[in-house]
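Step one of this worksheet: look at the structure below.
In this view, the complex is presented without one of its protein chains, the others remaining in place.
This part shows chain A:
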Amino acid sequence: MGRMTAAPLPPAPAPALVLDALSRRFGAVTALETISLSLAEGEILCLLGASGCGKSTLLRLIAGIERPDSGTVTLSGRVLSGPGVFVEPEARGIGFMFQDYALFPHLSVAENVAFGLRGQPRGQVQARVAEVLAVAGVGSLAERYPHMLSGGESQRVALARALAPRPGLLLMDEPFSNLDQGLRETVRAETLALLRQMRVGAIIVTHDPAEALAVADRLALMHRGRIEALAEPRQVYHSPPTLYAARFLGPGTALPGVVRGGVLATPLGRFDAPDLAEGAAAVAFFRPQALSLCDPAEGAAARVTACAFLGAQERLSLRLEESGAEVQLDLPAAQPPRALSRIGVRLDPDAVRVFGPSAQM
């Protein structure tokens, strides 16, 4: 899809974290299968996936809380785990923010933050604690105990605690999932600003595609213990490598068809599929905004079956008259056509992705 070519990247900095063919099994279940990826200095990567896809396990392998069955983890050129090597989690210099924050209930906020600063002079510890608490916006809570904190405060304290020892990398396991919707976006923006300001690279695990798209420099979509897609958010959204990735990142319609002579014919048009074999069962996938209204005579005729108001736009559900296929269409206009009215639709061919059989798993 030509229109969506990404802007040329600046020369990539040396990778800070390199994962090479990491695997982890639990009994007969393969939780992770030969995962390889690298993270640049200061880069923010989102691990996105449904629950049980292995994203949390991957995070725990990097942290050293769990051991991989095979593969290596290298941070700034130092092998953390690999054949015959295993650096204990406390010696890795990696920060970890837990989903439930894991604040120590018997220590005050200041003591929690100071926990990772062991072995430094007292004055230095106090100064650092005050500094990170202030930066995280919870400077006034230093003497409180964890059970006295609200959800947002706990999140900020946990972040301050993880950042206090100046980790080379911060791992965050669903860091915003325990917050209310409204608070979540504020805290997320603040957290990201803080990470950028401190130039800390981070891997953020999330199951929320909107969060991953909004936050990540690059995004890794995981599925059944593998990385299904790994690229910048825009690229993954607009040119997903598989149907699963396409569907996971947002709504869309997949129209099935059969490839004949390198072309997939669907009720909404014919699309090039040069790499697919003759007779292959393929689908054409497009997002609701790729369809537009037109005169029924000019495009494909359809009936409006339902109309959902989404705030910024209207989402119409349509049934194509010729084939009976159901498609969705987003209208920015505030005046939607009435239900059951007859309309015409046209599909922007540049916004269509064709997935062959191997990309539909």
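Everything below uses one rule, namely that a residue touches a chain if its C-beta (ideal position, glycine included) is under 8 Å from a C-beta of that chain, and two chains touch if they have at least 3 such contacts; residues count from 1.
The definition used in the following text is that contacts and distances are computed from a predicted model.
Asker: Name the absent chain by its UniProt protein name; which of "Peptidoglycan glycosyltransferase MrdB", "Acetyl-CoA carboxylase biotin carboxyl carrier protein", "Iron(III) transport system permease protein" or "Circularly permuted type 2 ATP-grasp protein" is it?
Answerer: Looking only at the record, the undisplayed chain corresponds to "Iron(III) transport system permease protein".
Asker: Of A:G49, A:G71 or A:P165, which sits in contact with the chain we cannot see?
Answerer: Within the whole complex, the residue contacting the unshown chain is A:P165.
Asker: Looking at A:P15, A:G49 or A:P146, which makes contact with the chain not pictured?
Answerer: Among A:P15, A:G49 or A:P146, only A:P146 touches the chain that is not shown.
Asker: Which residue, A:C53, A:V73, A:I94 or A:V132, contacts the hidden chain when the whole complex is considered?
Answerer: Of the candidates A:C53, A:V73, A:I94 or A:V132, A:I94 is in touch with the missing chain.
Asker: Touching residues of chain A against the unshown chain: what are they?
Answerer: Against the missing chain, chain A presents residues 63-66, 88-91, 94-96, 98-106, 115-116, 118, 145-147, 154, 161-162, 165.
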